[in-house]
Each structure stands twice: as structure tokens, then as C-alpha cells.
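All protein chains but one are shown at their positions in the complex.
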Amino acid sequence: MIPELGNFALILALCLAIIQAIFPLVGSLNRTPDWVALARPVAWGQFVFVSLSFGALTHAFLVNDFSVLYVAQHGNTELPIIYKISAVWGAHEGSLLLWVLILSGWTVAVASLTRNLPEEVVARVLSVMGMVSIGFLSFLLFTSNPFERLFPVPVQGGDLNPLLQDFGLAVHPPMLYMGYVGMSVAFSFAIAALIGGKLDSAWARWSRPWTLVAWVFLTIGITLGSWWAYYELGWGGWWFWDPVENASFMPWLAGTALIHSLAVTEKRGAFKRWTVLLALLAFSLSLLGTFLVRSGVLTSVHSFAADPARGLFILIFLLFVIGGSLFLYALRAPSISRGGGFANLSRESLLMGNNLLLLVITALVLLGTLAPLLYDAFQWGKISVGFPWFTSMFVMFTPLLILLMGAAPLTRWKQQDPAALLRSLRLALGVSIAAGIVVALPISSGSMSAGLAVALSVWLLTTLLTSLQQRLKHKSGIGGLLADIASRGGRSYYGMWVAHIGIAVFVIGVTFVTQFDIEKDARMSPGQEIQLNDYLFRFDGVADHKGPNYNAQRGTVRVFREGKEIAVLHPEKRTYLVQSKPMTEAGIDAGFMRDIYVSLGESLGNGDWAVRLYYKPFVRWIWLGGILISIGGLLAASDPRYRMRVLARLRGSRPAADNLAAEGQA
Amino acid sequence: MPRFVRYLAPLVAFIALAGLLYKGLSLDPRRVPSPLIDKPAPAFSLPLLQQPETLISNADFKGQVTMFNVWATWCVACRQEHPLLMQLAKQGVRIYGLNYKDERDAAKRWLQMYGDPYLANAFDAEGRTGIDWGVYGTPETFLVDRQGVIRHKHIGPLTTESLKSEILPLLRKLQESDG
Partner (left out) sequence: MKWLRLLYTAVLMVGCVSAMAAGLEAFDFSGNVDENRYKHLIIELRCLVCQNQSLADSDAGLAHDLRREVWELMDQGQSDTQIIEFLVTRYGDFVLYNPPVKPSTYILWYGPFVLLAIGLLVLLRTLKRRGSQTESGFSAEEQERLKQVLGAKKPDRK
């Protein structure tokens, strides 16, 4: 009964989505206030029904209702409760339902938090989001219904893929979807502005916090995924340039360009065409990612069960949404007015360089991801593009980006005197080159890369400090700093500051762990010791161990440093009861400056095992960087000037006046 | 007019991309086409499955059009295509088998249970001959002409569809040609 109700709720949600997509938009063009006013309540209605539907599916998992096909495929009575819940989005159909739930969530967020925006604008934004909802709800109902029944009802479910029975991986899809779907808000704002013909700094200011928050979620989702892969997959890899990973990275890159472009449009009214295009692009890449992951067009270790028929449906949807939006862009772009001019050397021009470089990198990732398909389609032979190609290309282009990142905050808007810029950059140049040389001195291939990474990171850090010094020139002490952070426009700056530090930390982490990690495959007998760098590993054999829904062979490895035991690690080989192939769980001793990582290979008889030992310096800095970037983004999104309108309304003062005052701020 | 055209660039790029993706829906990204097509069959010399003292080599293929089928008892899809192989054998197609990384007794029992369409089976215990032939998954089927040149490789289980559209016409052509 309840699954049927869930299905019915989805149908109702689709009907509401259709209403939401058509009436407010038409009403905003015809000036029919009743239709415009429909937008918010209908959005809420859709959210209620989608939530009910999601609740129904969750319920089905919790009560082990195997008469529902999806639950029978992915549920299991032995599954711990938390994974029964995460199983809801563990496969194709359920994850789509999560997508739709998050979309309706963002929609009601827009519906509730935009009280101070003109009603026609909100109506159009909600209508566009409604159109996206129609696409996904139809996709769910017509091709991927999670509520399909199964007769005869099996006694036990197929179990959730053991890889997914993990906290990190349970949370990773919701975070990513929050990001992907959040980009639809910027997208909808852009479309609304294109339709209405009014593209100005106000539009940019409205879009910016939404985009920042979505981008932060995307950052968190990607960071989580990378961290999960590292500790779960058993050999310490954290990024593979797999098509599905690239599908999440491309919207992130476009999103990064977008938030920077929005900053320029908000401040100077420039880059309007770029910003609109980037807003369309970011969400389009999210949708493209959905297509790539679910259509079977590319091989990936991550993809959901691939189905070309479903792929066709998504492709047609893409044609409507992306094709339609780009067509609208082509129609409206010529009449978008140009904003303030700027000189060849100015913050605008550097940010434009930044935008273009990020787009080039996005295009590069797209090229590498689709190249096998391209070659196969034109029958130029079957090639494969893997980790080495992506990494070498990415590493070639990123230093340029980092150079720009350092210089831009020290460059004035509109016009910058080159000599003055050089003067403020002098210190950073000197220090970073010196630091780079010092690290690169042992002239090995590892030290050269490390030297470059250190030079770039120090460049970022020093330019950030120089910029901070310039900013706080007229303020004194900690009090001055705190006041500056709290000021209008302050959090925007400090958000940038923290996020850019995150990039520097990330660069160090990636380079050092890649160049200086030590790996040893060894055949170990119980009691045997192996030395790796400063650490002594003693293998104490493998014993059997029983988990809630798996049997494991659990190894014990003791790690010593300078004679003292610093860790006892338990790498495991687990066999989940519902499948026969064993999975590895690594034993990790995590540290700020290094990880010690051990994984079990095969049993070689006589109690001997093939064991892999790793020393991974600075590996945690990779995810620390991701966390810092997210904090920076949140800081920037919380800038009071985005909230002042709510405060103004509460205070009863005119928002318009505050508007003008805020627009003059840094 | 020219300005409008410039802004169409993203749309045009997208439509091209969509076209590519559409084509991709009909392709299989997992297929690895063989570089051995139109090249002489890799040499091998293996014991027979049924009589391990006797050797079989690619020289035995010469002079006739041969179908070389790679299979194993642990391969589920091989069961699927087996009835088709029986049919082909009945129609007179010369089928040799490569029993790939399998267990002798299990393979013999399998053939007894399900039927033996093979003229003979080469027993490749370690898969080395499989590597020479570019085998990466079972089942795979090669068509070798009278001169011992590989003319076709079918990846995955044979289907009535693939037989009708590719295999049978090619077999006929190879039979009629002078090799």
C-alpha cells in the first residue's frame, strides 16, 4: 500500500511541477498576478509530495518490503539500519528520487528566502526549476520507477553493494547532489534574467550566495568521495580521473569560474555575458554528468547500471534544457549591455584570464573523458585515456592558474599600474622562488616537482598575506581584524582568503604524497619485521573475525618508531555474506603530516600473507585543502550584504537605500 | 546579424556534443576490437582436451574455413551460446574450441552434459595462447580462413542476430572464395 502511495505522490508532484513550470512564467510575462502568486505555494506542494514519496521508499527499506523490486535488489534484513536508509539512494532509481527530493528542497528554499526580490523574477526562477523537475520526475516515473513491484516476493534481498556500506559513501551522494542541483538555482536565475531582459548587478548579487552554497556542497561531495576512495579501496589512491569523477569535477570547475565571474558582475557590472553563460554551463555540466553516469556511454568503475534506453531519455531532456537555454542566450546576449570598462591590466582582466583558464581546463577534462567515445564513433581506433594523460595535462595548466590567483587580489579594479603591482608582488616572487629552489635542491625528479609545488603554495600564501596587510593598513591589531571580518564585504574577502589557502594546502598535499610516498609489497610471515623509512612494521598474523553481515580475516600489524609502538593496525579482507568476492579494508594510522597505510593481499599459505605497506606523507592535506575551500565558500556566502535585505525588512527601512549603500562597498 | 551568430557558438558546440553522445548510445565502450583481423592466426601448440598426449596446432586449421571458439566451464555466457554452436556444428561448420583456463575434468563433463560441437578442443590451462590471440573475456569466437588468416572476431556470446547478420554471411563468403 505504502509504495503505491509513494508512486502516487510522485505523480501528483509531477502535476504540480507542470503547473509550477507554466503558470508563474506565463503570468510574469502577461502580468497576471494570480498566476505569479502560484509559484511559491505550488513549489511547497511539490516538496511535500516528493518528501512523502521519499519517505515511502525509505519505509519500504526499513521494514524489508521485498515486494518492491528496488528494495529486493538492494535491501537486506541483516543490513544495519543506517545502511538501510542509505540504500535508498544506493542505486539508480533511488538516487534519482534523492535528486528530485533535493531539487524540490532547493526550490522551496528559493521560494522562502527570496521575499525581497521582485515577484516576477522569483516566479520565473521557480518556473525554470519546475521545468527541470518535470524532466526528472518524468524520467523517474516513466523509465526508472523505484516503486515497481516484484512477484513472487523473495525471502531475502540482494543486499546493498558492500562498498556502499560505509558512512563516507552514504553521505557522499547527498552532498554531491546538493551541489549539482544547487547549480540549477544559478541556472534558473540566469534564465529568468535572460527572459526578463534585465541583467544587472542586482541579479548577480541575488545569484551569488545560492551559487556559493551549491559550489561548497560540490566541493564537500568531491572531497568526501576522494577520502572515501583512499581508505576504502585498499591501496591508497584518491583520484583516478574516472569518467564519473570527471563528471563531478567539470561542474566544480565551471562553478569556480562562475563564482569569480559573479563577483565581477556584482561589483562592476562587467562580464555579464560571461556570467550568464557560465551559469548555464555549470548546470549543463551537472546534467551532462547525470547522462554520462547513467547511460552506459563510457566505462567507469562507478557508474550505475547502464542503460542506453534511459540514456536516450536523458539526452532528449538535455537537448531541451541545455539546447533551449543556449538558444535563449544566443537570442538575448547581443542586447545585454556592457558593464564598466577596464584596462588591460586590472583585476577584471586577470579574472577574465582566470575564467578562460578554468574553462580551458574544463574543456580539457571533457576532451579526455569523451575522447574514447569520439575515437570509437569516428572509427579512428579504440583508445583509452587514463590517469597519466589527465594528470600531466592538469599539472601543466594549473601553475598558470595559481599565478593568477596570487596576483589578482593585489590588483586594483578598473586599472592597475604595472609597476605598482610588481612592487607589491616583489616579496612574494622572491620568497616563493627561494623556497622552491631550497626544496628542489636535491635535484631528483621528485624534488623538482616538490619544489614547484612549494613555490606555488608559498606564492599563494605570501600574496595573501601581502593583500591582507594592504587591507588592514588603516586598522589596528586583532580588534581591527575582527571588525574587518564582520564588516560588509569582509566575509567575502576572508572567504576568498581561506579558500585560496585551501588550494595552497591541497597543492602541497597532492605533490608531496605523489612524489615522496613509499610503497612496499612484501611477503610476510607472522613475527616478521620490515623497515620502511623511519617506521618498523611487525606482522602479527591473521585471525578470523565476524562482523554484522560479513566474515573477515583480520590482520594485525604493529608499527614502531624509534623503538616505541605508535600504532596497531588491523587490515582486513572481508567477505560479505551475500557475495563471494572479498573486499579489503585497509589499516590506517592517520596523522597530520603522514599516514601509515597497510593492506592485506593474498594468503600465501603457512600463515604467510602478501602485505602492502605504505608511508604517505601529507596525504591528509589533500582533504584538509578541500575542507578549507568549503569553509571559505561558506564564509563568503554568509556575507552580511546578502542578508541585509532581510534585516532591512525587519527593521522596516527601505531596502533600496541599503542597496545603493552596499553597492558602493569593496 | 553577425553578432547574433557569434553567440550561437555555444549552442552549436552543444548540438555537436549531443550528436556524439547519441552515437555513443549505440556503441559499446567495453568492446576492444582485435588488431589481429586480416593477420595470420597466432601460432600455438597445445594438448587436446580429450587426449592430452596429442597436440593440436594452428597448422591444423589450414585448408579449411574454421571457427575457433574460446570458452570455459566457469563462463556463464558460454552456456548461453552453446545451443547455437551445436546448431552450427550440425550445419557442417568446422568448430574448434579453445578451452581457456579451465579444469580438464570439469570441461569434459560439461561437454558430455551439454553436447560437444567441437571437432577438437585445445586445452589452454594457463591462458597463454589466449593472450596470443588477444582474448580478454569469454566467450570469444574467431573466424579463420583457408590460409589461416583471422577474418573476424566476435566478442561475447553468439546470438541469432549476430549469426544472421555477420557470421553466416562471412562463413559463406570464405567458403566460396579460394581462401
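Which chain is which? They are A and B, in the order written, and residues in each are numbered from 1.
Operating definition for what follows: a residue touches a chain if its C-beta (ideal position, glycine included) is under 8 Å from a C-beta of that chain, and two chains touch if they have at least 3 such contacts.
Source: prediction; values computed, not measured.
Although it is not drawn, the missing chain touches A, B when the whole complex is taken into account. Residue B:G134 is the one among B:P47, B:P83 or B:G134 that touches the chain missing from this view. Which of A:K382, A:K475 or A:R561 touches the hidden chain is settled by the complete complex: it is A:K382.
Considering A:S349, A:S447, A:N533 or A:S638, the position touching the chain not shown turns out to be A:S349 (whole complex). Considering the full assembly, A:G601 is the residue among A:G406, A:G601 or A:P617 that touches the omitted chain. On the side of subunit B, the interface with the absent chain consists of residues 29-30, 32-36, 42, 76-77, 101, 126-128, 130-134, 136-137, using the contact rule stated above. Residue positions on subunit A in contact with the hidden chain: 161-163, 233-235, 237, 240, 242-243, 269, 299-301, 303, 305-307, 337-344, 349, 352-353, 356-357, 359-360, 363-364, 367-368, 371, 374-375, 380-389, 393, 396-397, 521, 523, 573, 579, 581-584, 586, 599-602, 604, 610, 612, in rising order.
Going forward, only the chains that are shown with their structure count from here on.
Distance between chain centres (mean CA atoms), subunit A to subunit B: 42 Å. Per the touch definition, subunit A reaches subunit B in the complex via residues 273, 277, 280-281, 284, 291, 295-299, 308, 311-312, 315, 318-319, 322-323, 326-327, 329-331, 333-334, 370, 372-374, 376-377, 382. The touching residues of subunit B, counted against subunit A in their complex, run 3-4, 7-8, 10-11, 14-15, 17-18, 20-27, 29-33.
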